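Following this message is one structure expressed as structure tokens.
A single protein chain has been omitted from the complex, and every remaining protein chain is retained in its original position.
Labels run A and B following the written order; every chain starts at residue 1.
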Amino acid sequence: MSASAAEPATVARRGRPISWALALPLAWVALVVFLAITADWIGLPDPAAQELILRRKPPSAEYLLGTDNLGRDMLSRIIYGGRTSLIVGICAPFFGFLIGGAIGMSAGYFRGKVDLLAVGFIDILLAFPTLVLALTFVAYLGQSLFNVTLALGILSIPAAARVSRANTMAWANRDFVLAARTIGASNWRILTREILPNVLPAMFAFWLVAVSVIIVAEGALSFLGLGIPAPQPSWGGMIADGREALDVAPHTALIPAAVMFLTVLSLNFLGDMVRNLVDPRRSTL
Amino acid sequence: MSDLLRMTDLNVEYPVGGGRHVHAVSDVTLAVRHGETLGLVGESGSGKSSLARALLQLPPPQRGSVLFDGNELTQMRGEALRAVRPRLQMIFQDPIASLNPRRRVAEIVAEPLIVSGVRDAAERTRRVRAVMEAVGLDPDLVWTRRPHEFSGGQCQRIAIARALVLEPKLIVCDEPVSALDVSIRAQILNLLEDMKARFGLTLLFIAHDLAVVKSVSDRVAVMYLGRLCEVADSASLFATPAHPYTAALMAAIPEPDPDVPLGDTKLRPGDPPSPLDPPSGCRFRTRCPHAEARCTAEVPPLREIAPGREVACHFPLMG
Partner (left out) sequence: MSDAASGSVNGGPLLSVRDARVGFSTVRGLLRAVDGVSFDLQAGRTLGIVGESGSGKSVLVRSLIGLVGTGSGAIVGGDVRLDGQDVRGLSARNFRQLLGRDIGIVFQDPMTSLNPVMKIGRQIGEGLRLNRGLDSAAAARRAVELLVEVGIPEPERRASQYPHELSGGMRQRVAIAIAIACEPKLLIADEPTTALDVTVQRQILDLLQREQRERGMAMILITHDLGVAAGRADDIMVMYAGRAVEMATTREIFRGPRMPYTEALLRSLPRLSDATHTRLSAIPGRPPDLARRGTGCSFAPRCAYRSACCEAEEPALSREGGRGFACFHPLGAGGGTSA
């Protein structure tokens, strides 16, 4: 049927324009990612180069964000620090979700003993105070980008397992899964081709949230001096450094804090958006 | 006519915690003959859906035998069972929920072929197109679409196409039209009849709507709280029901005709008992107007009271 010509003017708009709530966070995250990737090629000063004479200088034409305690360029350190945060923030939950997702899906699909084991394992992991576990890990294995990522990745396993388990249980009861069994599909095929595509959107939305949580966690570790070792910059480390100079040069602490805040906020908004897109139609979780 | 499917002493129970069990299906012995449509009627709690799933071994029944096309399904596992599955298919009550919302229609209908090992993509495309056309879908229009873009009736057509693509012998239809609009039901019922004739199918048609069951079935079996009440050919069952429950069911259905007075179900007042704790002896006795002491003490066996008519009642209405 063709659309009627006499539609009233109060008709809803066709298509959805991108709202400010989506555009700004997306732009910020895109900027951070872009700068992190191209950091080596845009002619930034060496983030480790110290110029003690120029320490704690406020933002100026030459040093756009000022200098820190040891005279290092803040802008450059922020950008390289962003790279660190993003690498850890993306890889750690990715690793965690891969493992946690597999555990959760197995638990939710097979139920019974598999479920009992998985839930027990998750509960044990969750019982440890998160940051203490990360600290212990890193202190024991040594500080490095890889170890920090591994530690934080392990900590994101329980959350991922819970999300994937709940979603899997909801989908596994649907008739189309039963239909797949009636045609003789193997469990593996059902898990990968029937259930996984339906669980993935919810997992992705949750992963975005996990990214922001991990960035904060990494910042906390660095703040406590147990994150990425110097001289590699990291936002948390920069905040720690700037703590001493809060009264004379507050920008050394506040600027990295603000950047972290904006990044985490943007990721949370984006996570919400994705969840809104996914949930009403699928109605799980 | 020989039997394509024969179930003997089928029992399905579910644990519900606290050591209690739902007796979904109890001692059902029933056969489906080659080429017929056997209607299975019952209300909620009758066990008809549990029976359907038990036939397909999803999951297997606690006790009893299911002999399908010469294969004892309850004894089969893994590859052997998978090899038989193409011959025994099912369509479900909620057509939209029975299709994976994230997959395209063509993939959904082709999936059975992939699982059963048809490697040639061109062959699969050919067969999928053929079966789509058979159920009244235009392959070019539906190929890349997803289920949520379709109405309930069309989704049911897709589900029927999926069930047909492996050329099964028996299709179990679990309430295939209950969730559809009234004006669409006739389309799908006609389609099922057409498919049955065209592909030489045997159908086990499960429904709670007696009029729908009557219109498609050759023989009808009536279930109540997990047990069979009555099995007879369609015409006889509806003309002269032998079991009081069948009679009550028929009387309860409002006929779409204001001049037909509302029938008297003659049921004793009260709610249907729960399958968690079914009454002893005859399970219908708590609502049956003719119940006597014997009905409490003894489970009435399913016995033949006339050629082709079986009833499980101590005091049947006929015979």
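Here, a residue touches a chain if its C-beta (ideal position, glycine included) is under 8 Å from a C-beta of that chain, and two chains touch if they have at least 3 such contacts.
Worth saying up front: this structure is predicted, and the values here are computed from it rather than measured.
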item	value
Per the touch definition above, residue among B:K48, B:R124, B:R162 or B:R185 touching the missing chain	B:R185
Sole residue of B:A24, B:I91, B:A163 or B:V212 that reaches the chain not shown, by the stated touch rule	B:V212
Residue of B:D69, B:E107 or B:E193 touching the missing chain in the full complex	B:E193
Selected residue (touches chain absent from view) among B:Y14, B:W143, B:F199 or B:F238	B:F238
Residue numbers in chain B that touch the chain omitted from display	43-44, 151, 153-154, 181-187, 189-190, 193, 208-212, 214-218, 234-235, 238, 248-250, 252-260, 262, 265, 267, 269-272, 274
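Simple rule for what comes next: only the chains that are shown with their structure count from here on.
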item	value
Chain A to chain B touching residues, read off their complex	174-176, 178-186, 189, 193-194, 197-198, 281-282
Chain B to chain A touching residues, read off their complex	53, 56, 58, 81-83, 85-86, 88-90, 92-94, 97-103, 111-112, 115-116, 148, 159, 162, 166
